[in-house]
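Take a look at the following structure, please.
Complex shown without one protein chain; remaining protein chains in place.
Chains here go by letter, A, B and C, matching the order in which they are written, and residues are numbered from 1 within each.
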Amino acid sequence: MKRYSQLSRHVGAYSDLPFWKKAAPVELLYVGYGLLVVALVVVSYILGATHLLPHDPQEMDLQLLMAPPGTADHLLGTDFVGRDLLSRLILGIQAYFLPGLLAIAIALTLGTFLGVLAGYRGGRIDTAISYGANLIDSFPRLVLILLMVAAFKPDIYYIMVIVGLTNVPVVLSLIKGKIQFLKERDFIEAAIALGLKSRVIILKHILWYNCRTVLIIQATLGMAEAILIETSLSYLGFGVQEPTPSWGNMVQAGANYFMQGKFWPSTAPALAILVTIMGFHLLGDGLNTILEGKRGT
Amino acid sequence: MKRLTSVLLIMSLMVCVVMLPWTEAKGRTDGNPNGGTLNYGEYGRAATLDPITSNDMISLRISELIFNGLVGIDEKQEIVPELAERVQMSDDGLKYTFYLRKDVTWHPKEGEEPKAFTADDVIFTYNVMMHPKTITSLKVRFEFIESATKIDDHTVEFILKRPILNALAKFSFKIIPKHGPENGEFLTREDPFVHKPIGTGPYILRNITGDHEVILVANEDYFHGRPHIDKFIAKPFADQNIMSQALMFNAIDMIVLVNPRDIPQIQGDKHFVLQPYNALSYSFFGYNTRNPLLADKRVRKAITYAVNRQEMLDSFFQGQGTIISGPFAPGSWAYNLDVQPLSYAPEKAIELLNEAGFVQGGDGIMEKDGEKLSLTLKVPIEKESEAVKRVVLAFKNYLGKIGVDIQAEFKEWLSWKEDVFLTHDFDVIFASWVFDDSADITSLFHSSEIGPWMNNFGAYSNPEVDSFIVESKLTLDHEKRRTIYRRLHSILADECPYTFLWTLTNYAAYHKRLRHVAIHPYKFFSFADGWYIPEHDQQ
Amino acid sequence: MKLTSVRPVATLLSRELGITALLLFGVSLVVFLVLYLSPGDPFSLLLQGQMATAAAREGVREALGVPKAWYGQYLVWIGNMLQGNFGTSIRSGLPVLNEIVRVGINTLYLTIGSMFVTLLVAVPIALSSARRGTTALNWPFTMFAYVVSALPVFWLGYIVIYIFMHKFGLFPILFRFSRDQGLSWLYFLLPIFVLGIGNGTISEVVRFLREEMSRVLAEDYIRTARAKGASIWAHSFKEGFLIPISEIIASKIPFILGGAVVVEQVFNWPGMGRMAWQAAQDRDYPVIMGIAIATAVLVRLGTLLQRVVYIMVNPRTS
Partner (left out) sequence: MTNLPILEIEGLRTYFFAKSKQAFIRAVDGVDLRINRGETLGLVGESGSGKSITALSIMGLISAEPGVISGRIGFKTDGIAVNLLRGLEEYVCLARKEGRVMEVRKDCVGWEKQVELLMGTIRGKEISVIFQNPRSSLNPFIPIGKQITEAILLKGRIKNRREAKQRALYWLEQVKIDSPRLRFDSYPYGLSGGMCQRAMVAMALASEPSLLIADEPTTGLDATIQSKIVDLLHELKSAFNVTTMLISHDIGVIKRLSDSAAVMYGGTLMEYGPAGDILRVDRESKHPYTAALLASIPSEKHIKEKAYLQAIEGDVLDTINTPDGCRFYARCNRVTEGIREKCQSHEPALREISPGHCVRCWLYFN
């Protein structure tokens, strides 16, 4: 009976993987990397708090401006007022982390709430909400931010509030879409028929089971976006202001010397940005794949 | 902020007023070759191109090429005739009569014969300038004029309200043609004239391109003779780094104002000339004496002691500037050379603070009966001007050393202005003034100038200073005035309403194929008709 | 399909027009309010060069006949706007509409061009990894996409400029200073390229498109198609490609417009972003309002495109 079988019960005939192919699935690497980045953030906070930095990030040496990397006890050199780049680089992330979280929180909470409202209730509320979303989408973001910054002061938190708000429509449409999808599949009716309270349906069955991945991804993206926006604003002069170190204003300050062939002062923070954003993106991706049980990058 | 002309100009004035009548201005007989194009880079764009509504440096420079005043100044900083052949002033100094050149014609309007320049144009210009519906920053400068009347086609007479010093210099305002603007009474920015002005100057505006490049061509029948260079092109830039690269890579031939950080790179390149000229402005830290902590002169002085100005000047500006001790241009008649800038002496600073009753707190910050000596420093945000950031940060750093805590707060330009001049919500500001002609410092330190949108933002009031200022205004005797100013200078240097920092040396950079380049410190292009490019470089 | 989808599109258009009008009104009102709240007097810029006293400031308003109250200004503005008159810039005195049209074109090039670049990079990656999963071929590209979308756009711009200057000595061309028309396309290409690569959305686009596509590929009807031996691409095209792409385009326009503000400054590109920035600093409200309206219209066009595509494609809606 087993005459033809190459695939015996213990799957004999199939050749084995060479050992170097027995690596962990790539998603785990992504998540690992992402978590590493997050860990680095924590480290930055610890170092900042315990003053274990190589230098006081505010201490200047006017005799040593724009020192190249490897200058005596300035590993990455110094910036345009002679402060130690490495120390500022380490603290740089702190300019974003909490504000970024704020932006994310706003986007997610508001977006989810409105999304559920629109998707679940539908009808008039839905139309009203989507008008609001369109309204927000239609604004020239950066100009709005500038005016706001002028109206109050160039504080990263104000900026992040706006960023958060401008991201509400994105989350909103995602959640709404999910819900409508579930509705098409008669999922919600079924749940109601089962006699579940709508609170339970929404929180547990819709948000937790069906939307958490989307939300997680949005969160990771939000952090990445927060960093990029601050960087753009820094170029225009309205990002995080001196003396607070932020990668954005470091890249900006350094870029002024880029054209003169002095790359390091902008490259170091730019790479930091790159590494971090990659971290958050990949974290989102990995989690997505693992939670959804899909394959893919 | 305030209108200005060169202070050096004021000095030379003393001489040249006596030299009337002037020698007839010579034509272009220097035999230098004509031809070639000059591309120069500007950081930003001109809003309007006429001399009346425009108020940004870029427009001012361009209108210098297009227009003339009744009088001008030559490379030796002396008043010379331009549209006026000569001037007669009454002994009481109240009546100025200008005899105009007869050989001057306006740039041709498209499709029209070039019109001749007459007295009507001068009267027209004056009236337009003064018309209530014309919005211009010039008005305040000419309120001293009582009336302007046309005697005949080539003679104009100005009556002054009161005799003022170096009035003649003020008649360098640019004349616009009667047939220029569409509106015959006043000029607004909506009048097409402000974008295609016609003047009498060495260059004719040809057009403004889609990229906001302003293209000027030589005026063949300029009354001083045709300028050498065929074409001036002003190219707007939005990024200073890119602009300086544009120069380095020969995309443009000249930058009117080089960013200090680029000076070394340009110096390193043999193809370019760095030409210094006086910035005619000085930077300072201004204190808000409404704050009781800063009302105490000793605190202000302590801060001044604590700041190492020389170090900043050297490491931020390659030492290109002069440290000053008072609100006057160094080298001008008003500047008191006997008053030395306070030296860098942190220990003295601390002494002074202790004297003022401050003691080092636990956290190293000075405090007086429980109140910490912690000040907010408000600074306007300027895109990619790290010079400002540098000075401010260094300041914070220096004061930290003597236990004064500075909270640097960068604000968007207009809201900064409101904080400083309207709500007075600040302790210290970092800013610059441009020198006022006649070195008039009334608006800065006189107690009558305290209030919203007034220049004495720090509410500095000192009866002695007030009285000196008033006295100086009343006198017409130059020597007397000079002594008063020297007195004022020393008082202010000691009182430190500001911490005076420095007046910088600006640099223009240009490709060395440009020759005979003389620069007016402020109007910049005043002598551009003499510039030339040798044939072999004209390509 | 043509016939069945014309009518719904028509109705959609008419409805969208109404909505758009409403939105534009909303946008203009909000922007105006923000302007009003932000400190600084638009007219003070006319008096720059002297320290204008409060009196002088009032004088200006008198002279220009501007209502004192903000709502007065707004009403005047919207009144004119409805007659197609967007007013004149306070700074330059030029009619806002013409100015915006003039520079708007440039920004349109930039926006559409870079959108195209973004898709050009993202789509192949997304499709291949949706179809085949992670492979040795598409993985490096995916990573590349992630890297570039993590770069600060102006810094990327600097790098590109630096390389083109120092390695190829192309500076004059980059900035349209060269009369050499042969290479002037570079001038258009570089900013578009930089903004397309650096607007930070590529990774998002890749992710979105990939998810959508792989969702569709798992559908039963695709299995049927394969069983038929039909091309999967043809069958998944509408739901897996057309609709997501149109959604991406619609949702990313605001982002790219934001990026334009920066890129236009780096590349000295005479566009709306720069204008907006200048105007915002001058509080030049006719210009700002004009630009706000223009952007809003642009964004709405994006959304409209999406809706039209959706309706044309999706039989359920007709």
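Keep this in mind: contacts are C-beta pairs under 8 Å (C-beta built on N, C-alpha and C of every residue); 3 or more make two chains touch, one makes a residue touch a chain.
Since we're looking at a predicted model, the values are computed, not measured.
Interface note for the absent chain: among C:E239, C:E264 or C:D284, the touching residue is C:E239.
Mapped onto chain C, contacts with the missing chain fall at residues 1, 4, 132-133, 135, 219-221, 223-230, 235, 238-239, 313-316.
Throughout what follows, only the chains that are shown with their structure count from here on.
Measuring from the average of all protein CA coordinates, the nearest chain centre is that of C.
Between chain B and chain C the centroid-to-centroid distance comes to 40 Å (mean Cα coordinates, whole Å). As a whole-number value, the distance joining the C-alpha centres of chain A and chain C reads 22 Å. Residue positions of chain B touching 2 or more other chains, listed in rising order: 241-242, 245, 412, 414-415.
For chain C, the set of residues that touch two or more other chains comprises 38-40, 158, 161, 265, 281. Every residue of chain B that touches chain A in the complex is listed here, in rising order: 241-242, 244-245, 261-262, 265, 311-312, 315-316, 381-384, 386, 389-390, 392-394, 396-397, 408-412, 414-415. Taken together, the chain A residues at the contact with chain B in this complex read 58-60, 62-63, 65, 80-82, 146, 149-151, 153-154, 236-238, 241-243, 252-253, 255-260.
Within the complex formed with chain A, the residues of chain C that make contact are 19, 22-24, 26-27, 30-31, 34-35, 37-40, 129-130, 133-134, 138-139, 142, 146-147, 149-155, 158-159, 161-162, 200, 203-204, 206-207, 210-211, 214, 251, 254-255, 257-259, 261-262, 265, 273, 276-277, 280-281, 288, 291-292, 295-296, 299-300, 303.
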